[in-house]
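This report refers to the structure that appears directly beneath it.
Complex shown without one protein chain; remaining protein chains in place.
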Amino acid sequence: MLSRDWLLDDSPATRTQATAGRAYRMILALMRNPLAVLGAMIITILILAAAFAPWIAPHSPVGQDLSSRLLPPSWANWMGTDELGRDIFSRVVYGARITLMIVALVAVISAPLGLIIGAISGYFGGWIDRILMGITDVFLSMPKLILALAFVAALGPGIENAIIAIAITAWPAYARIARAETLTFRNAEFIAATRLLGASHSRVILHHVLPLCTSSMIVRVTLDMAGIILTAAGLGFLGLGAQPPLPEWGAMISRGRVFILDQWWVATMPGIAIIVVSLGFCFLGDGLRDVLDPKQGGKS
Amino acid sequence: MSQSTSARLLEVENLRVSFPTPKGRVEVVKGLNLTLGRERLGIVGESGSGKSMTGRAILRLIRRPGQMTADRLALEGQDLQTLSERQMRNIRGARISMIMQDPKFSLNPVMTIGAQIAEALDVHERLSRRDTRARVLEMLEAVRINDPELVAQMYPHQVSGGMGQRVMIAMMLIPRPDLLIADEPTSALDVSVQAQVLDLIDDLVRDKGMGLILISHDLNLVARYCDRIMVMNAGRVVESCAAADLHKASHPYTQGLLAAVPRMKETRDTLPVLDRSSWSGT
Amino acid sequence: MTAISLRNLDISYGDTRVVQGVSFDVAEGESFALVGESGSGKSTVLKAIAGLAPDWTGEISVLGQPRSHGIDRAFSRTCQMVFQDPYGSLHPRKPVDWVLREPLRVHGIGARDARVAEVLAAVGLDQRFRFRYPHQLSGGQRQRVAIARALMLEPKVMLLDEPTSALDVSVQAEILNLLKALRRAQGLTYLMVTHNLPVVSFMCDRMAVMNKGRIVEIAPAEALHDGGFNDAYTQQLYAASGGAEPTT
Amino acid sequence: DTPANALIVAQNIDDIVAIDPAQAYEFTSGELVTNLYDRLVQYDAEDPTVLAPGLASDWEVDAEAKTIRFTLRDDAVFHSGNPVRSEDVVFSLARVIKLNLTPAFILAQLGWTAENVDQMVTADGNSITIKYEGDFSPAFVMNVLAARPASVVDKEVVMANAVDGDMGNGWLNENAAGSGPFKLQGYRPAQMVRLAANADYFKGAPKMESVIIRHVAEAATQELLLESGDIDMARNLTPDQIRGFDSDAIKVETYPQAAVHFLSFNQKTDSLTDPAVWEAARYLVNYKGMTDTIINGQMEVHQAFWPKGFPGSYDETPFGYDPERAKSILSDAGIETPITVSLDVINAAPFTDMAQSLQASFADAGINFEILPGTGSQVITKYRERSHEAMLLYWGPDFMDPHSNAKAFAYNSDNSDDNYAATTTWRNAWAVPEEMNAKTKAALTEADPEKRLEMYRELQADVQQSSPIVIMFQAAYQVAMDPDVSGYVNGATSDFVFYRLVEKN
Partner (left out) sequence: MKQKIFAFAKNNIYAGGEFAGTLPAARRALRPCGRQDILTSTARSGRAILRWGQGLAGFAIVSTLTFLGLLAITFFIGRVVPIDPVLSVVGDRATQEQYDAARVAMGLDRPLVMQFFSYVGDVFHGDLGRSVSTNRPVVSDLARVFPATLEMATLGILIGVILGVPMGVWAAARQGTWVDQIIRVFALLGYSVPAFWLGLVGLAVFYAGLGWVAGPGRVDIFYDGLIDPVTGLLLVDSLLVGDTEVFWNALSHLVLPAAILGFFSLAYIARMTRSFMLDQLSQEFITTARVKGVPEWKVIWVHGFKPIRVPLITVIGLSYAALLEGSVMIETVFSWPGIGNYLTVALLNADMNAVLGSTLVIGAVFIFINKISDVLYRVLDPRSL
């Protein structure tokens, strides 16, 4: 059943086949982009590392051994050890969980929030638009890290609060994009036609407006992941991110930065992890852009 | 009417244009042959039959990932396929130009109309500013634009679709090409303006011996303004005949197209439709 | 009974009044054309009837019911509209099946699968198109889907805004035939906008000619056979369209 | 490289809030006050452990009458050129009391109030009579008078710049009007401080013409600057950085500090009130593990509240890391483990590292810390509200008398919520046993110096044995400098940092 022809059938016979076919086409298109494939692989590795951390990591991420601190990379400690003698590789592997959690939660909180606010604003226009965009502007014109800092300070330390804080700072940009996009088709005939069928505004927004904004949102969110990981790292830098001894990459770099001149690996290894994962998201986002971009729709 | 009288202006043999799809390359022009003298050739066919792609292929302007191949593509005996991109640029505009299908998207939104027309001239002729301007205004007038001075300073979004089409025509006629490919040049024009503009192109063909390829799906229009007609379907030429003989067309596809046009004195209860199953690609 | 009745309709977009003093009646079961130059306000009249151009004064009633200025659910079951541009009137990310089920979902009507299949057949679309996305359809096919969507709620009145102007002749013929057959089968009333006089001749019983926002003439379609028009603009339009001379 | 006549120091100075001696209460501002101002008596650069004459050339103590008479030296001159007069001293001391800013409590201990200070401190020619109220040992009073707020300011200059009755406070926070070895040439908050030598200083002009302190927050950046020769001295390096230095290129000096680091348990947290928990905690700190590694050179093991090296210190360190013992203490007392408590800590090295080490070692005995890092102000806010559970913090004496710490660690007369006291005991809601309170009071009044010190040692032993405060370390301060630099003096607190004798060869 799941043959290539079945998937690529121009005249699918069932709903499932149509959906699967569409997804398959997208994957095919994505596969044609080597960087996107690389990105997808990196993200897959991240997810695998997060899922199987206890099996992958050779040591405990929190197990201290003050007698073997700050050891350079070796066979025993692939990425060396940190200031408390913990195995950096194991911490990086476990850190994938936190990174993934940050990324997923922010995506789950701020993207939908921004999407809905932007779509409502753009769809209704008028004073609703003005009020919502006014609020968005206020949040936008506030320094991002400061806003996050303030929220973390207000909510108390801890990775969950850091994530919420980042999410709160991230939504306005999404709202702007969603609104801009909504404006482009709020007068489109398919919206008018749906309204004529008697559909309510909420139905139109939910089923017609939002699906059209999501693809660019997905693209944007994947691209922003790098920034989100770095914002979390920035909070870590200021000591307000993850609680020790959680192996959050940003906090690890931050703590390792005093060693950067003599024990370079302490900060650099998690740094490389951040770079690689961020690049992975960027590549994937870039690839998705080509696949999901409506303008390329005619091609696929 | 006259069948390819003068020297061979354009020769095309086995032109193919293809695009990649998930299921492999799909040809949208499938081995088209064409010989054109200093005459008016009409290409008709339904939407998506490859008319525009043929036009672009002649200018070697198929965009990646599209690909074109041809056994022969020659302008007055010169093989266009062997030319470098730079040499090709000298051909484009000056010797072959093409009126693009959709003026709304085919005009640069941030350049004035005057500048865009002048550019077409500048590329190929060294003229003083003033002369260029004069030529531009003259050309705009020729395509029946009422206030050329004003329109020359406007931006594309400020003109109506019909004006846009005329601007496009002016722009492509101004370098006085040897061969003009006109892709649906008048679809947005009022019927009366349409006639005037086509007459203008017609004059150029007669006076300067310009070759014309007129692409359209309006059978009546093509019949009226061309010497010869090629009917395309799904990337192939299905019929080629003199314009006067169009109503005598033998190919069932052409006949079908003709019959499907409603008439002013319509008495039929249903319009005959094509049996697409034997033609359509989709 | 009149299906559509317009009295002294003025419509404006912001400050500019686009349509002025339009009045006409369309009888039930009639096919009425609205012709005129591009930009003369034809689509605007249709939109006002449908509730998409809320800034109007005058009277509009459909099947005896006065129209409100907005869109209401009850109205959606009596009157539907088909738009000019087959490329813009379907949601680009939804398959045909979804689009056709939507009206049923909105109105909570059951037996959706059967109904969709039935309407697809009515507009002459093969079942294999049912799960395609709009970009996998040709213009004519899309327009059929749009018509099918309008038919889902079994309306009595259809507003057709240049349903074929974006299509080439062969497809146009199919759509026109389809519309004609549907009207006959379901007793529909059409108010159809076009600028193509031969199409009027084929499709309609009567026509109103618009110029610069006003109706300049209302004439029976037969007038197209002999050019019997009173108004100068109409005559000009008629002449430029090739008049009555045979075209082939 | 740096010029021969200037000392360039890289230091984190963003803690400075005020530099007016009547207000300055941060570490770094203390250093500035010391170098810009003089006091009647002071611990001085030549030997920062000995109370030496400052602006007073000598003094007479009348313990019975609770009076001290100081005689002013006659060669001291303010930076403005005005001579230092007894009125200036009286003005300066009264000013602190009248402004009543934070450090005022140090002087206020002598029974001074805004109303009586003009009678308590009086001038007569070049002598100044200082009276105090309360049963204090004169040694204590002298130490109080050597504290930071007792610095002498130039009355004329200060009053000329007074605005809205602020007694020149606003102006003195941007400028200085002292008689000290250095003049303030420029101060930009969180950016730099520029000191110029006072050529007329009564103990001799400083060797360096100027001292420039540059704000560099990043330790790694300080290291880079030092290694590149763009600074002479880096003040905030970490032990690991220092360990990496090549001793030929960079000289490191270590100065024992008066601050003690401790872990304390808020007695409002039920699970932490059992003395068995306090005792077990003392065996759960990996003292040596930490001092050998993460805080190597920065701290040494010290388990009593008054720092080693000062009169009255109690240097016994009876506790070592012994998780087994801790476990048996806990089980003997029938305490149910695991206990989970939050541990507040300042979010900077080495505190977070120490907290993690504590977390690991306490976990052995089933006491699980959930580390809550926060900024200094955040942690203090919580501490003040007594809303923390466990707290890792440090304490530096306000002035160099054991009472300064005894009051903080062994005295709490009223543990009620609305009787706020800035002491470790109150803030951990530890109701100090009555006898200990009494002992602290007695030590304060004891006139016999040796007996007094003995009483403090006993107090320390008591607190060490049983209290919810686990004193672990005494700080040391490491300064890395160019080998050419000598003569830098860094005493036990930031009040004892002297640039006066610095030389470059």
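Read from first to last, the chains carry the letters A, B, C and D; within each, the first residue is number 1.
Methods note: a contact is a pair of C-beta atoms (placed from the backbone, for glycine too) under 8 Å apart; a residue touches a chain by one contact, two chains touch by 3 or more.
All figures in this text were calculated on a predicted structure; none of them were measured in a lab.
Of the candidate positions B:127, B:154 or B:200, contact with the hidden chain is made by B:154. Taking the complete complex into account, residues 47-48, 56, 59, 61, 63-64, 85, 89-94, 97-98, 100-102, 105-112, 119-120, 123-124, 150-151, 154-155, 157-161, 163, 168, 171-172, 175, 282 of subunit B touch the chain not shown. For subunit D, the residues in touch with the chain missing from this view are 3, 6, 8, 14, 16-18, 25-26, 100-102, 104-105, 170, 173-174, 186, 188-192, 194, 212, 214-218, 220-221, 224-225, 227-228, 230, 375-378, 380-384, 398, 419-420, 422.
Residues of subunit A in contact with the chain left out of this view: 35, 134-135, 137-147, 149-151, 153-154, 156, 172-173, 176-177, 179-181, 183-185, 187-188, 215-217, 219-220, 223, 226-227, 230, 233-234, 237-238, 250, 253-254, 257, 260-261, 267-268, 271, 274-275, 277-279, 282-283, 286, 289, 292-295, 297-298.
Heads up, the rule we're going with is that only the chains that are shown with their structure count from here on.
A comparison of C-alpha centroids places A closest to the centre of the full protein.
Computed centre separation for the pair subunit A/subunit D is 47 angstrom, with centres defined by C-alpha atoms. Residue positions of subunit A with contacts to 2 or more other chains are 300. Across the assembly, subunit C contributes no residue in contact with two or more other chains. Within the complex formed with subunit B, the residues of subunit C that make contact are 37-39, 137-139, 141, 167-174, 176-177, 180-181, 196-199, 201-202, 224-225, 236-237, 240-244, 246-248.
Contact residues of subunit A toward subunit C in the complex are 10-15, 17-18, 22, 188-190, 192-199, 203, 207-208, 211-212, 294, 297-298, 300. Residues 47, 50-52, 71-77, 80-81, 83-85, 88-95, 97, 102-103, 106-107, 126-129, 131-133, 135-136, 146, 149-150, 152-153 of subunit C are the ones touching subunit A in the complex.
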